[in-house]
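Yeah, one chain of the complex is gone here, protein chain that is, but the others are all in their spots.
Chain nomenclature is as follows: A, B and C, assigned in order of appearance, with residue numbering initiated at 1 for each chain independently.
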Amino acid sequence: MSEAVALRQPGGSGGAATAQRRGAEPTGERTLVQAINAALALALEADPNVVVLGEDVAQIGGVFRVTEGLKARFGQDRVIDTPLTETGIIGAAIGMAIAGMKPVAEIQFADFIYPAFDQIVNEAAKYRYRSGGDFHVPLVIRTPYGGGIKGGHYHSQSPEALFIHTPGLKVVVPATPADAHGLLLSAIDDPDPVLFFEPKRIYRAVKGPVPAGAERVPLSEARVARRGRAVTCVAWGAMLYEALAAAAAVADDGIDVEVIDLRTLWPVDITTLRQSVEKTGRLVVVQEAPRACGFAAELISLVCEHAFLHLEAPPQRVTGYDTPFPYTLEHDYLPLADRIAAALRGTARFA
Amino acid sequence: MSEAVALRQPGGSGGAATAQRRGAEPTGERTLVQAINAALALALEADPNVVVLGEDVAQIGGVFRVTEGLKARFGQDRVIDTPLTETGIIGAAIGMAIAGMKPVAEIQFADFIYPAFDQIVNEAAKYRYRSGGDFHVPLVIRTPYGGGIKGGHYHSQSPEALFIHTPGLKVVVPATPADAHGLLLSAIDDPDPVLFFEPKRIYRAVKGPVPAGAERVPLSEARVARRGRAVTCVAWGAMLYEALAAAAAVADDGIDVEVIDLRTLWPVDITTLRQSVEKTGRLVVVQEAPRACGFAAELISLVCEHAFLHLEAPPQRVTGYDTPFPYTLEHDYLPLADRIAAALRGTARFA
Amino acid sequence: MVDSLESLRLAPLTLPPPTPAKAGTESLELLANVLRWMLRSRFIDERLEKLQRQGRIGFHVGALGEEGAILGATAALKADDWLVPCYREFAALLYRGYPLERYLDNVYGNCDDVVQGRQMPDHVTSRALNYLSVSSPVGTQITHATGLAWAAKLKGERRVAAVFFGDGATSSNDFHAALTIAGVHKLPTLFLCRNNHFAISVPTSQQCAATTFAAKGAGYGVLGLKVDGNDVAAVVAAVREARARALAGEGPTLLELDTYRLGGHSTSDDPTRYRSQDEFEAFKAKDPVIRLRQTLVQAGAWSEALEADALAQIKAELSQAVSRAEAKAKPPLSSVFHDVYAEMPWHLRAQWREAEAACTAKDASAAAEEGDQDV
Partner (left out) sequence: MVDSLESLRLAPLTLPPPTPAKAGTESLELLANVLRWMLRSRFIDERLEKLQRQGRIGFHVGALGEEGAILGATAALKADDWLVPCYREFAALLYRGYPLERYLDNVYGNCDDVVQGRQMPDHVTSRALNYLSVSSPVGTQITHATGLAWAAKLKGERRVAAVFFGDGATSSNDFHAALTIAGVHKLPTLFLCRNNHFAISVPTSQQCAATTFAAKGAGYGVLGLKVDGNDVAAVVAAVREARARALAGEGPTLLELDTYRLGGHSTSDDPTRYRSQDEFEAFKAKDPVIRLRQTLVQAGAWSEALEADALAQIKAELSQAVSRAEAKAKPPLSSVFHDVYAEMPWHLRAQWREAEAACTAKDASAAAEEGDQDV
């Protein structure tokens, strides 16, 4: 089931991906990869200070071809293949950013971000604070993220919680081509370091319209992807489609689920979240990452702080398990629609 | 107030630190530093495979003198000053551990663990799993941890949540000399990688009896540091004493607080936690680290999952703020007794 | 000892190959055996690439063109030596005696896979053969080798730790850390840099501005040697010397095994996007299989018949291993939850029950759907 789901479009009120269902011309439809590529091209064109750097990003346009064609168009000084050092990519990008450039650094897989972890959490995240605002680091770190492509432990990880726990960083995970486009442009505008996680499972599986212009999607605004009154289901990235599929499945049982696509994980849009839970009284959070100390825990704690008296059932988590990400059994590991549907049913019927 | 608190003993049922209150002979009393030193000496003596390695640990016995005297006693082959590379300390220690040794690696401050982050989360944590149990990594990483010594951003951090989020690791934070001693011995026995965070604010401020022998304190067993019926207050490390001081303060208002010293953060002792909340119906979690995605959020989510119907008030967090750790105003940043007491009152009186 | 190594460093990277005599004490028999393994390695690579194209396996990362460096170095080690792989050295493991079928089990990630289908194909391991676990993050294994060597030294064991890594990996944090520590503590570590001229698409000229990777040794007080990695006899001799130095307490050696990746980076890669056909042809002429075959044939130690025999043998063995591995079941659901820790903690037991329930529900609904269809 899950494979098919990944190919479907998000439903709901977002509008971003409704064109396909209405049978729009294929010309308007883009994949996530194409949307990101287009946003990068717009940014490179608009501002000479924007540079793209990372392993294999220039000559071959990245191992997922997200940066394809950019080197040919903007030259090797602005689209740069680096040596194999994530420490160096991020460390040097921080220096560039301090000097007034806008580096968009790629980490080839989110699983390989850890050699740069010190630079991200001890340097980029704290630079503005520790220099009293004298310097700041307008850096975007793009990286393919999440499971579902048979990548095993090291090509499947979802480390967003580590960065949300680090003050000074922003964390974005788009789920639709339009959002990928508009959020990436906002991330590049942003004066602070932004982690931009790209759900690679849906890099090509999802298509949708993308504005031709440079319209921004503002950071820290969630999107209600499906309206409902019975349970609030929060998701992001590739799991949004699983949540929507689960919502559709339980709708047959008369359970009316509201699905929220967070889009920006941190700083989170607490208003949308609180209002939804105040309405539904029930919460299910979907997260690919291992459960313990994941972002779902933070969301549940926030809801306890902001809307406890509205809760009519224990808030639930549907997550990856607290194990490394497996290869053969990845579909048993991932919180796919079946598991979400079961949690939605359990939560909706709790009394 | 907070300085004085740090010098007090834990109360409650633990027994570990009751001697001083009974006026025991000073000979039986040891600081946390002395307890850890004694445990390391016992381990080095008992097993030739145990080695201690890190920056400045040998010649000068560590910047906090925790390993003082060990090089003189066990030789430079077993107590080793390394070059300034946390990547190398942990990477090499993993190799040693795979080869059947029991390295006890020191990271000079928890704030400097990030250059080794990749080795810890991608290698040590996954080695048993990814080799099908063929190899495993019996490694202990000791590191001074937490704020309160005027260390600013980089000598004050509490990064436990990052490691709890990583499957395959165990995380221990002792609060009493006896626990530091017995838990460190258990950590060294343990066949899996253990992060052993030492609350440096109470390195010398807390004294208590330590067994002369090699009694172990088992991992994953919490300690009820003070019995009570009205609110459960969970704490660990240096904040335990703040929680106890707050409990004492609100006891004057007739609020009877149960204080749990987790000791092992992960895997957590869910039984003790659940039973306490089932009894009190109210929960306050104290955590030094920044709030978002910290361990307090996980504890609250676990309680929602295991004891939601027992909750009579919203579970509350008293934590560091979502900013880097400040220098001059560190006592405004830390979740000290005043702030905990306010949360205990608010939670106890919630209706 | 260093002198004799120095001479190898100067060996020009050109045809004709050195005569076996130049290889010093290497016996023709050993070289013939290495050639046989090189042919096996290549046959496996070609077959697995096909299986991947057919969608029968998910992925393969091969050693085309680098067989001489990998198997020459492996042949120079003793069984007791730690062998720390990168991800391209499956043939080294097989050479040490790992059953081919078990390797295919790993490629298929089935229930007999040593790592229970938890990792991608080619991420194999063997404690019995002193062969560490393959990891995908580039470079991380290099510090492990330093630690293994340190343990050997502290325990007074007569063994070395030899670690493979690529040219790209010399830029990793772990390369730097490992050489720093091994240099200071004179650890018996052999750093085997397979310079195959690319890190995926990035050529060595964009990886590092040093004239050679061997030049990095001096910055750590470590002897650095550049060896023609397609000259198998030279590789065997150099690794043997480095091993002898290590055991004599003279410290680690950094060996740059200069070779060339004739295939793509992995089955996911298309090398025509970043290298010219001319360059490829030039290096293909220096193929270590061609060179070693020529040498051995001239010396009367190899023949067409032997070659045909070797190929027939691996063909038969591999067919059988593939069909057996392919027929096996997936690992059980329990494999997801075991081996995270030595003992399974409460939360993983609970999550395992959750996963079982999810499976049961899925099976039930699948059965129900089938039932529907039957109607």
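Basically, a residue touches a chain if its C-beta (ideal position, glycine included) is under 8 Å from a C-beta of that chain, and two chains touch if they have at least 3 such contacts.
Quick caveat, the model's predicted, so the values are computed rather than measured.
Undergrad: Tell me the shown chains the invisible chain touches, ordered by label.
TA: Computed over the complete complex, the missing chain touches A, B, C.
Undergrad: Considering the whole complex, which of A:H136, A:R216 or A:H310 touches the chain not shown?
TA: A:H136
Undergrad: Can you tell me which of C:A73, C:A161 or C:A177 touches the chain that was removed from the display?
TA: In the full complex, the listed residue that touches the missing chain is C:A177.
Undergrad: Thinking of the whole complex, not just what is shown, which of A:Q34, A:Q108 or A:N122 touches the missing chain?
TA: Reading the full complex, the residue touching the unseen chain is A:N122.
Undergrad: Against the chain that's been left off, what residues of subunit B make contact? List them.
TA: 55-56, 59-60, 63, 81-85, 87-88, 111-112, 114-115, 150-155, 291-292, 321-324, 326-329, 332-333, 338-339, 342
Undergrad: Where does subunit A touch the missing chain, residue by residue?
TA: Contacting residues on subunit A, toward the hidden partner: 51, 77-78, 82-83, 85, 87-88, 90-101, 103, 115, 118-119, 122-123, 126-136, 167-168, 170, 190-192, 220, 267-268, 270.
Undergrad: Which subunit C residues touch the hidden chain?
TA: So the residues of subunit C touching the unseen chain are 171, 173, 175-177, 180, 183-184, 186, 205-211, 215-222, 251.
Just so it is clear, only the chains that are shown with their structure count from here on.
Undergrad: Based on mean C-alpha positions, which chain is nearest the centroid of every protein C-alpha shown?
TA: Closest chain centre to the overall C-alpha centroid: A.
Undergrad: Tell me which chain's centre, taken as the mean of its C-alpha atoms, is farthest from subunit C.
TA: Looking at centroid distances, B is the chain farthest away.
Undergrad: What's the distance between the Cα centroids of subunit A and subunit C, rounded to whole Å?
TA: Here the centre of subunit C sits 35 Å away from the centre of subunit A.
Undergrad: Could you put a whole-Å number on the gap between the CA centroids of subunit A and subunit B?
TA: Inter-chain centre distance comes to 33 Å.
Undergrad: Could you pull out the residues of subunit C that touch at least 2 other chains?
TA: 116, 118-119, 123, 135, 137, 173, 340, 347
Undergrad: For subunit B, give me the residues that contact two or more of the other chains.
TA: Subunit B, residues with two or more chain partners: 115, 118, 122, 126, 129-130, 167-168.
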